[in-house]
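Dumping the structure here so I can ask a few things about it.
One protein chain is absent from this view; the other protein chains keep their places.
Letters are used for the chains, namely A and B, taken in the order the chains are written, and counting of residues starts over at 1 for each.
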Amino acid sequence: MSQPFLEVKNLTVSFPTEDGLVRASNDISFTVARGETLAVVGESGSGKSVTSLAVMGLHDRRSAQISGQAILNLESGPIDTISASPDVVRKLRGKSMAMIFQDPMSALHPYYTIGDQISEAWRLYNDGDKKAGIKRATEMLDLVGIPGAAKRVLEYPHQFSGGMRQRVMIAMALVNNPSLLIADEPTTALDVTVQSQILELLKNMQKEFNMAVILITHDLGVVAEVADRVSVMYAGKIVEQAGIDDIYYQPDHPYTIGLLNSIPRVDQLEGRRLIAIPGQPPSLISLPAGCSFRSRCSFSSQVPNNLCATAVPDLDQKISGHFSRCHLTEDQLKKARVSTGAVL
Amino acid sequence: MLKYLIRRLAATALVITLVSMSVFVIFAYLPMDPARLTCGKACTPSIIEANRHRLGLDVPVQVQYGRFVKGLVAGRHYGEGVASFDCPAPAFGYSFNKHACVSTLIADAFPVTFSLAIGSFILWLLIGVSLGVVAAKRQGKWQDKASTAFVLVGISLPTFISGILILLLALKFNLIDPIEMGRWVSPFTDPIGWARNFIFPWITLALAFAATYTRFTRSNVLETSSEDYIRTARAKGLSEKVILRKHTLRAALAPIITIAGLDFAGLLGGAIITENIFNLPGLGRLSIRAVLVDYDLPVILTTTLLAAVFVVVMNLVVDILYAYIDPRVRVA
Partner (left out) sequence: MTEPILKLEGLKKYFESTSGGIFNKKKGIVKAVDGIDLEIMPGQTVGLVGESGCGKTTVGRTVLKLYEPTEGTITFNGQDITHLSAHEMKPIRAQMQMIFQDPYASLNPRHTVGTLIGATFEIQGITPEGGIKQEVERLMERVGLNPEHVNRYPHEFSGGQRQRIGVARAIALKPKLIVADEPVSALDVSIQAQVVNLLDDLQEEFDLSYLFVAHDLSVVQHISDRVVVMYLGKIMEDANKHDLFRAPRHPYTKALLSAVPVPDPKKSRAREKIILQGDLPSPMNPPAGCVFNTRCWKVQEQCRVEVPPLLQIGNVQMGNGHRLACHFPEPA
């Protein structure tokens, strides 16, 4: 594959609070190429949203400490959105990189028409009057499958259903033909039949615009449907990163294994008891020494010398393209996969 | 939209009618007898009865109300014989204390109160909103702290103290002519004299209101800034200036319209303390005198009614404005 469009290197975001430093995302590295979908999976507080907001330059610099790099390989040359000036990054937003959010109900301004809001995004980077903007907005609404676009472009957000609003958000994000789209839980607030419409739309749009897509979600079902590669995050770190099939059929981290075992599935009817992951994620303010997942991991006793409690495991490449942050050997992991059984 | 307007206007008219009726009934059953009050020291029951008849209070309250309404439309004749007076429509009543039609008294006092209200209204909105926005945008910085101090002073200082302080300072530095003070100058003939006449009362009133508005604006701007759609605006690549001007302020200021409208309506009914301190012959002074000094029933009744009407009408104006700003309130 050619050079990836986005290269995130050692990105760390922390927030100083009265109780201490919250390490929301910690030493994150990944890449996404055009035409590729990377899913970032994790539970609340795992740092998946924080990371992408940092790439977009959307953190308030007064409250967030950010280090590392997020390099966009533009045609004009690479730009690091972490070290570039806020004004430079602002002019990349909406043009080279765009983002859609979880709650389409609140993500659109209630006082402006859909057309106004899309046209505003377009006119920021294109010469054209308001009329041209509305025309462009209508085309975009048409493209994302909103019936009666010419009429609806003049309507307000509250006149749209949740699914339609998410389509509007997508139309707005894509209006300047961005190379990277970050979708943060884009279907979480939607009903399941609408969710499949939106996922289908995202897939089509990705092809149409040849975009790099980062899909942030907690839903392993959604991931299976759209992702090419997956990063699994836990307590601010990437714990496993691999191609889609590897993650589901050869999970190489006890947390990933645990997640897959803990979810009920419509495709498995034989009343299997869910294997829950015991306990809860650690506080991001006082992360335990060693592996953050250790206290919930049922295999850590297999690692000699109490290594899990003392040393943070590296994100090692065990097989080509498959990274895992675990002290267990490949053999032990294989046994772990088999012993819990339910996956596959 | 038109249908809505018509319906709202009809509703407003109904409310005003009901308000006027209740005001009328309340005053009719007050434990004080205006006929007795107008009669002076050498009073006999027959004089009181004659006065009662002269004042038109010897008929049932619904008849009194009917006459009142008729007077509003057609003008009215008060008293009998030598002591008889005509008031043209709209006739609110006749003040035997002041020997004038109440409508004339109101017509004299209202421009004063309106001048006071409109000037201070503009002033406090300007100060309150801009301080609030600055405080929110510089949250935690010295600008924010300074505005908090202003808010504290403004809210804790009652008008009768701040007003007197301002008056004393103005007098000390010869900014007010104590003799000319409060004399009505029309803004149409002498706009500068008008403004000079009102500048200190404006400041007094604005000070009290601006503090509340600063606080309100600050919290609204902060709240709106954390809305998802502001994050969307940022993700689009809009500059902070445009985000503030176009996206944050519009949503943050909309609720201010509601309070501002009602505050303004309240002031139109008369700013009693400020008018008294600065000797302004407005509605506030008119009604407080009518209540405390003269027990001038027609005046009290009219000013009360007017104050209620202002509130009801402003309410309508606010609702229409709000619908104009917030499409969610409009029809789909």
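FYI, contacts are C-beta pairs under 8 Å (C-beta built on N, C-alpha and C of every residue); 3 or more make two chains touch, one makes a residue touch a chain.
These numbers were taken from a predicted model, which means no experiment stands behind them.
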Taking the entire complex into account, which one of A:244, A:291 or A:336 touches the absent chain? A:244
Hidden partner chain, touching residue among A:3, A:17, A:67 or A:161: A:161
Identified contact with the non-displayed chain, of A:236, A:258 or A:313: A:258
Contact with the hidden chain only, please: which chain A residues? 43-44, 147, 161, 163-164, 191-197, 199-200, 218-225, 244-245, 248, 258-260, 262-267, 269, 271, 273-278, 280, 296
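In this section, only the chains that are shown with their structure count from here on.
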Which whole number of Å gives the spacing of the CA centres of chain A and chain B? 55
Can you name the residues of chain B that touch chain A in the complex? 227-229, 231-239, 247, 250-251, 254, 325-328, 332
Mind listing the chain A positions that touch chain B in their complex? 56, 58, 90-95, 98-99, 101, 103, 106-111, 113, 120-121, 124-125, 156, 158-159, 169, 172-173
